[in-house]
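Inspection log for the structure reproduced underneath, given as structure tokens.
Note that this complex is displayed minus one protein chain, with the remaining chains in position.
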Amino acid sequence: MNIDLTATLIALLTYFGIAALMAISLNLEYGVAGIPNFGQAFFVSIGAYTAAITYTRLLPLLAGQSFINPCGATLAQALQLRSDIMRTMPAVALGNFVITLLIAAVVGGIIGYLTSYVILRLKQEWYLALVLLVGGETVRIFVRGYEPVICASNGISGIAGPFAWIGNTQAASILFALLVLLLAAATFWYSQKLVRSPFGRLLKAVRENEQVALGLGKNVARVRAQVMFIGSAIAAIAGVLFALNLGFVSTNDYVVNMTLDVWVMIVLGGLGSSRGALLGALIITVLDRLTAITAIQFNRSGIELEFNYVRYILFGMILLLVLRFRPQGLLPETPFTTPAHDHLVQESANA
Amino acid sequence: MLEVQDLRKEFDGLQALDGVSLTVPKGQIVGLIGPNGSGKSTLLNIIAGTIPPTSGQIRFDSHDITRSSADDIFKLGLARGYQDASLFFQMTVLDNTLLPVKQQRGEHPWYAPWRRVWNAEEQTNATSASQRLSQVNLRSHFNKRASDLSGGQMKLLEMARSLMGSPKMLLLDEPTAGVAPALALDIFRHIDTLCREAGITFLIVEHRLEMLFEFTDSVYVMHMGRVMAHGTPEEIEADAAVREVYFGE
Partner (left out) sequence: MTVTLLIDSLLRSLQVGSLYALMAIGLTLTMNVVRLPNFAHAEYITIGAYTALVVSLGVSSNPVIVLGAAFIVTALVALASHLTVFRPLEKQRTSTYTMLLASFAVGLILRYILFLLADTFELFDKRIQIPLEIWYRSNVMILTNIFFWVVPSSIGLVIALSLLLNYTPLGREMRALANNFDLARAIGIRVNRVVNLTWLLVGGLAGVAGALLGIYTSVNPLTGWFAILPVFAAAILGGLSSFPGTILGAYLVALSENTIMQILNSYLGLDFSFKTAIPFVIIILVLLFRPRGFTELLPGSRGLQR
């Protein structure tokens, strides 16, 4: 049984960082604000598609080259061009990367914002979840069948990380992993700050009783839209990183199972708590990587069992067990005191 | 302050409100009574903007609020209380109280992560919250979860909370329901003080008639979706038709 430990660890950390971003995003949307986003894979895919577009169209532009159609006959040529640019022009590679992140975040955020207004018209509670799920799937089908974005079902490959110009591939992947973790940490810090503020207080109120919040003058629709903007932007960033890590973009990855994985993460970790989201992301990523490795080992050693199937059964059971026996999750939402509380404590002390 | 004109509401063929008109002059405490099912709660819900009327007009402080949304109505200065305590039970007493404050910069997601931007404002709000809570003897409980309070304390908190938005008028739906008589009297005295000292107008739906009559300037009686009588408490008390509707049936 030969496994490259270093490579596995690097891959694990990278996947964890990406999963953390998705988990924090969903936790913000559902755990804190009560919006059941069952279509998160869709918002993640926005990031991936953005990367596909920028890396096939913007990248050559930045490098001073002309555009080659990435689909059809000129596919190999376009691929070679991308590869050459990424390997020889660091400034362009990094520049394109940053621009991609920004565009993805903005586009994802805007789409999230608009989606939430559309959802306003729904009557029953769970229709929300269904529409998000179905909507996401619909777009996926259209992108799959419609050529322009990512060459229909063929997908676009040759989307490398921004460090491909470094000679050493392992060093490049380590740098990428560190970058991903950095972004995850920054997002974690940001979401904590967001939640421990009057805005967080407002979100909790809206989550608990929307009608009363309205009656107290809060524009519930706008608040939800704001949360969706933030959550979708984060999801889109995760999508960019996911695509770069994988090296290609295809519609097959952004399916319902991805959304489900993230839900398991936040339920396991604890709804409403950012730390819980991180823990959930970690545990699920580890299990995911372990099952992937086991599946490969099984295949190699000729064992008949397709272990990847077991992965889903395992995740489903984890979800059910948590919901049944520890619904608050592993790291439940700790009631924190807003600064106002400290102020009153101070006041009492002074009196 | 508040003028309701010929308000009608139909639900699936049922006429819940059949042409209701009433006026609440500024600075007064007006009562609204009637047997169950007479449409009082529906009326309150429509005024507060939770449900839309079928026809009619509502004016508040010279604004037309007939079809305004609940949050816009609150922002204009008309706040409401609910029959069942409508607190945010998973939040602390203080957080509940701080929520209605208008125009908090910290509530905007752009500013929220940067404490320095909203800290001063939050502290000012905390101080005024502290004062309001002291008025209803809840100051020492500020850190408790709202669900840990007693029923009476919850009602008081609700009132303190409604006041934080600096309302010009309060709609109260059975503010003393299920509360011990001593506390009920307390609540009414509090309402009276607020009216006389802060100039807040009140429209109160109540069943505790004796207390209501003692504190109100005028009373409307509703029956089957209509206003059947209106007058001073003494006049209403003496009205035979009202007695029949309330006690005869």
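Lettered A and B in written order, each chain numbered from 1.
Operating definition for what follows: a contact is a pair of C-beta atoms (placed from the backbone, for glycine too) under 8 Å apart; a residue touches a chain by one contact, two chains touch by 3 or more.
Predicted model, so just to flag it, every value in this text is computed and none were measured.
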Fill in the blank from the handout: Visible partners of the omitted chain are A
Completion exercise
Of the candidates A:Met89, A:Val131 or A:Ala292, the residue in contact with the absent chain is A:Val131
Handout entry: Chain not shown: contacting residue from A:Arg87, A:Arg144, A:Arg275 or A:Arg289
Key = A:Arg144
Problem - Residue of A:Val118, A:Ala171 or A:Ala186 touching the missing chain in the full complex - result: A:Val118
Practice task
Could I get the residues of chain A that touch the absent chain, sorted low to high?
Solution key: 30, 36, 38, 118, 121-127, 129-131, 134-135, 137-138, 141-142, 144-145, 153, 260, 263, 267, 304-306, 309-310, 312-313, 315-317, 319-320, 323-324, 327
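The rule we apply is simple: only the chains that are shown with their structure count from here on.
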Handout entry: Centroid spacing, where centroids are CA-atom means, of chain A and chain B in whole angstrom
Key = 44
Fill in the blank from the handout: chain A residues touching chain B in their complex are 190, 193-194, 197-202, 204-205, 208-209, 211-220, 226-227, 229-230, 335, 337-341, 343-344, 347
Completion exercise
Listed in rising order, the residues of chain B that touch chain A in the complex are 48-50, 69-71, 74-75, 79-80, 82, 86, 88-92, 94-95, 98-100, 102, 104, 106-109, 112-115, 118-119, 122-123, 125-127, 129-130, 142-143, 145, 161, 165
